[in-house]
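The other protein chains are all here in position, but one chain of the complex has been omitted.
Think of it as A, B and C in the order they're written, each chain with its own count starting at 1.
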Amino acid sequence: MDYVYGPGRNHLFVPGPVNIPEPVIRAMNRNNEDYRSPAVPALTKTLLEDVKKIFKTTTATPFLIPTTGTGAWESALTNTLSPGDRIVSFLIGQFSLLWIDQQQRLGFNVDVVESEWGQGANLDILASKLAADTAHTIKAVCIVHNETATGVTNNLAKVRRILDDYSHPALFLVDGVSSICALDFRMDEWGVDVALTGSQKALSLPTGMGIVCAGPKALEATKTAKSVRVFFDWNDYLKFYKLGTYWPYTPSIQLLYGLRTALDLIFEEGLDNVIARHSRLGKATRLAVEAWGLKNCTQKEEWFSDTVTAVVVPPYIDSSEIVRRGWKRYNLSLGLGLNKVAGKVFRIGHLGNLNELQLLGCLAGVEMILKDVGYPVKLGSGVAAACAYLQNNTPLIPSRI
Amino acid sequence: MDYVYGPGRNHLFVPGPVNIPEPVIRAMNRNNEDYRSPAVPALTKTLLEDVKKIFKTTTATPFLIPTTGTGAWESALTNTLSPGDRIVSFLIGQFSLLWIDQQQRLGFNVDVVESEWGQGANLDILASKLAADTAHTIKAVCIVHNETATGVTNNLAKVRRILDDYSHPALFLVDGVSSICALDFRMDEWGVDVALTGSQKALSLPTGMGIVCAGPKALEATKTAKSVRVFFDWNDYLKFYKLGTYWPYTPSIQLLYGLRTALDLIFEEGLDNVIARHSRLGKATRLAVEAWGLKNCTQKEEWFSDTVTAVVVPPYIDSSEIVRRGWKRYNLSLGLGLNKVAGKVFRIGHLGNLNELQLLGCLAGVEMILKDVGYPVKLGSGVAAACAYLQNNTPLIPSRI
Amino acid sequence: MDYVYGPGRNHLFVPGPVNIPEPVIRAMNRNNEDYRSPAVPALTKTLLEDVKKIFKTTTATPFLIPTTGTGAWESALTNTLSPGDRIVSFLIGQFSLLWIDQQQRLGFNVDVVESEWGQGANLDILASKLAADTAHTIKAVCIVHNETATGVTNNLAKVRRILDDYSHPALFLVDGVSSICALDFRMDEWGVDVALTGSQKALSLPTGMGIVCAGPKALEATKTAKSVRVFFDWNDYLKFYKLGTYWPYTPSIQLLYGLRTALDLIFEEGLDNVIARHSRLGKATRLAVEAWGLKNCTQKEEWFSDTVTAVVVPPYIDSSEIVRRGWKRYNLSLGLGLNKVAGKVFRIGHLGNLNELQLLGCLAGVEMILKDVGYPVKLGSGVAAACAYLQNNTPLIPSRI
Partner (left out) sequence: MDYVYGPGRNHLFVPGPVNIPEPVIRAMNRNNEDYRSPAVPALTKTLLEDVKKIFKTTTATPFLIPTTGTGAWESALTNTLSPGDRIVSFLIGQFSLLWIDQQQRLGFNVDVVESEWGQGANLDILASKLAADTAHTIKAVCIVHNETATGVTNNLAKVRRILDDYSHPALFLVDGVSSICALDFRMDEWGVDVALTGSQKALSLPTGMGIVCAGPKALEATKTAKSVRVFFDWNDYLKFYKLGTYWPYTPSIQLLYGLRTALDLIFEEGLDNVIARHSRLGKATRLAVEAWGLKNCTQKEEWFSDTVTAVVVPPYIDSSEIVRRGWKRYNLSLGLGLNKVAGKVFRIGHLGNLNELQLLGCLAGVEMILKDVGYPVKLGSGVAAACAYLQNNTPLIPSRI
């Protein structure tokens, strides 16, 4: 029973879960193992060491939690904060909305800074709030690096600068779900206290592993954080780290081997090359959108995301119909518009293990769908724009030179 | 890089994670998919319907949570109870201990009923506590069906009887991690309010899915339960069940397809045949232990477990050395003794997708190891005892008659 | 060690081996089995029955030989002919050339009918030869249905007509390696005596199985055919067919299960839909080539192949450089020009398990490569032409309506 089967490959362009590279699929194609044998801790040790590299941190402590991004969020909050704590959080799209909802339900006092969907976090308001907060009642600043619903990338370096400007001690918590390992992210340089991602995003693994890095200040905060936590408690992990057995409960053997291979592939390509590739594919997508005469949901270039592009459709078209036709006619999986932008945007995910020709196939598909639904696109126009850019910017595959 | 490799198969006899059947490994050998396409909800719908069958319930609501058994525990508690609630919980081994630890850290008032490790839950004490509790201050009775550390199976039907005897309204919460789908378990008949298991146990999948069934009384209890919860909140699932999209956050596509195949295999063999097979393998193991002149950690036959046997070694032997040699010399993975019984017992897991000859290979291996570590076993004795029983009781494979 | 790895998928557009569908990869992901158990013959029986459907024959006997197309050729010849036998064979490209070389080395008296590369078989010469051969010295007419080197499809119905016109009893032997299961092929209707293909072509399996169908007249011919043969002897198979064990020597278990799934997928899509899909993709490719201002190596429309297009490059470009750059820069695998057309053509294979968007990604890639090597292509032009056609002709995926 294969629910998804049609002739040829499924073209997976949702912004997660993303395409898994063949070597990773292979690595995960295995029986279970005893996680208390000497082999699994030995493997885990390499993973914990290497996963820090994709966060660009040498000082933080990583946790590989059997959960999703939502669980990773929860671990970041409950390990560092206490109910009633005041936190500043930016609402700029569906995923920041969901995180704020979680923050509120976990009992924090959330100071929501809202922007229009399609804009980045309003950092001027952050500055004024921090300026006013001489009593340091703000315990944490929570921000989604890349809002997957609108394709908006926030400026984290600037958040750090503002915190520093006011010498504010608030923790800096970052959702890097659709950014880490695809966009420029520098945990140590930007003084991020907790950063997290999910296995099914830029790491190009199946869903099921929340990857959280906690800096020294965040670990210190766990000592006073009164939020109730057991499954997500970092201290349970730390206890087993000391023992060298690493796991407070059973990990997914398959995901461990998968992560090993995923990291190997990333390091083989070079993390900076991976990020540059995302930049190229993002740019090519935006050029195609422009050529189609459509608008990016993201309102300013400074916020353009290199991992997902939300495309605004004309009012006479239902963007959900675009996604539906992609699925039914071309075996193309695009992202729906969510919540406020439902029906108004569709999304092209261009993150993870992807290359130029895969993207161009997707763009050609979008052109045909646009025509299908009555938008007067000039067929080939977006592909041409993307090709013109890519043909000048795509490097040779290093291992094949 | 294959940390676990040696010539031939690894003989996996820890009581979880267990051997994955080849058809399930195949089913999971796939790329990611868009979980918002029509295919994934269609698949999920069949899973939610069919997973109830292995709990023997028609009235409960299942949740397939991307977590481990520990997370499934947490969801059972936080969705139905409020901090400060009095609960009765039985401490009979390492896993009941860990659950009680969780219960305490989640802020419940835990009335611990302790037994010697190797004994079952003391249900007489339960009876007296319920008798005394005319005010119904006990909000829940929490019990581990099968204590994986000692190989003790508790009598759930009797728990139900006692609750009924006193017409006590306490919720009946069951950890079925190493029992459901392997031992006789009847959620509806026994009036269990919440039952849970993990994918890597009798279902023979990789780790990563906590499977929880909540009966009507448990769902009712969620309305007043004040425990803080977001990731584990059943209501977030129920909202998406109503929409027919099923997932509040991203599921593991691979585990969904894996579960589909796992259930298909179980139904093809017949759930009762699966349970009978576990009974046969459990009995054969105990006969071997007896033939070796060793003692079962479980003190009475009524508690003998058909999914795991903890074998007591003589005081002059360190049971950890047995596990170590199994790994190093025979590619055999046995379970360590944990906590109070560390060094004193080793464990043979005989659950999940397993057959007679696999077990006999393991038993032969244990005999050689026992000799390796200086125990005067008669080689072949345990295998002979097991064979004598199995040769008379193993049915033909139905699909091959 | 993964020699072929680069970021993203490899875009495989050689005319074989072709892309394997995920369900087939899954089906082949398995341990060996005893081929003398009851299971393998039961499986084989279904394969022999079903494989006839893709040849459109009910009267022929199929052989699944552990070999390549070259071996399948050899089996067709040695089982039906004797050294010295006169045969007519058409030389129109590299693969017909290789078959003729084999025919000569096997000791037949080959009457070669040569055409310019890029033209189809000269059937007028066939007619005159048959007309002259009143003594019936011609024992067989050998023809490649689809010459993979030049993208030329021969008219088999016409070959049959000519044979019938002269009531000539020569055997009609067809190489259907790059046609069967992709192009219109009718073994019974066209009176083909032996037809053959290879697993790695339209069936979209790994290499390793030569699939040969022998009609009643061909089987009759085996009785007098004196060519030396053992490994390729059909009679060894027929002996085991009678016994119901089917295999004179060990088959590949993996390929058997793979073929089962491949056939299931083809029947699920519908053989006629599969052929129609190839026709669409072939037409789209040719429209792109035209838009680029390049010439099809195939000189007339009647010979255009729906499984492979050989594109002629201008004299100032080395077509091998196009293939090299596809590999090195875009992870695109195109077919080289072979022998007489080496350096002059490159080939786009569009056969097997493939869909529209995969092809469009390839075409976009070719456009960039053409620009890379200095050909003044208008970027997007070929994709636009292909899209314009496909957008009007691609049906919904039946299973998703």
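Keep this in mind: a contact is a pair of C-beta atoms (placed from the backbone, for glycine too) under 8 Å apart; a residue touches a chain by one contact, two chains touch by 3 or more.
Computed from a predicted structure; not experimentally measured.
For the options C:Gly71, C:Gly118, C:Gly176 or C:Gly215, the residue in contact with the chain missing from this view is C:Gly71. For chain B, the list of residues touching the undisplayed chain reads 2, 5-9, 11, 19, 21-23, 29, 265, 268-269, 274, 277, 327-332, 353-362, 364-365, 367-368, 371-372, 378-381, 383-388, 390-391, 394-397, 399-401. Along chain C, the points of touch with the absent chain fall at residues 1, 3-4, 10, 12, 14, 16-20, 25, 28-40, 42-43, 66-71, 74, 83, 101-102, 105-107, 198, 200, 206-208, 227-233, 248-255, 260, 327, 333, 336.
Where chain A meets the chain that is not shown, the touching residues are 22, 25-27, 29-31, 38, 400.
Note that only the chains that are shown with their structure count from here on.
When each chain is reduced to the average of its Cα atoms, B sits farthest from chain C. Chain centroids computed from C-alpha atoms place A closest to the centre of all protein C-alpha atoms shown. Separating the CA-averaged centres of chain A and chain C is a span of 44 Å. Rounded to whole angstrom, the centroid-to-centroid distance between chain A and chain B, based on C-alpha atoms, equals 34 Å. We define each chain's centre as the mean of its Cα atoms; on that basis chain B and chain C are separated by 53 Å. Of all residues in chain B, those touching 2 or more other chains are 25, 29-31, 38, listed in ascending order.
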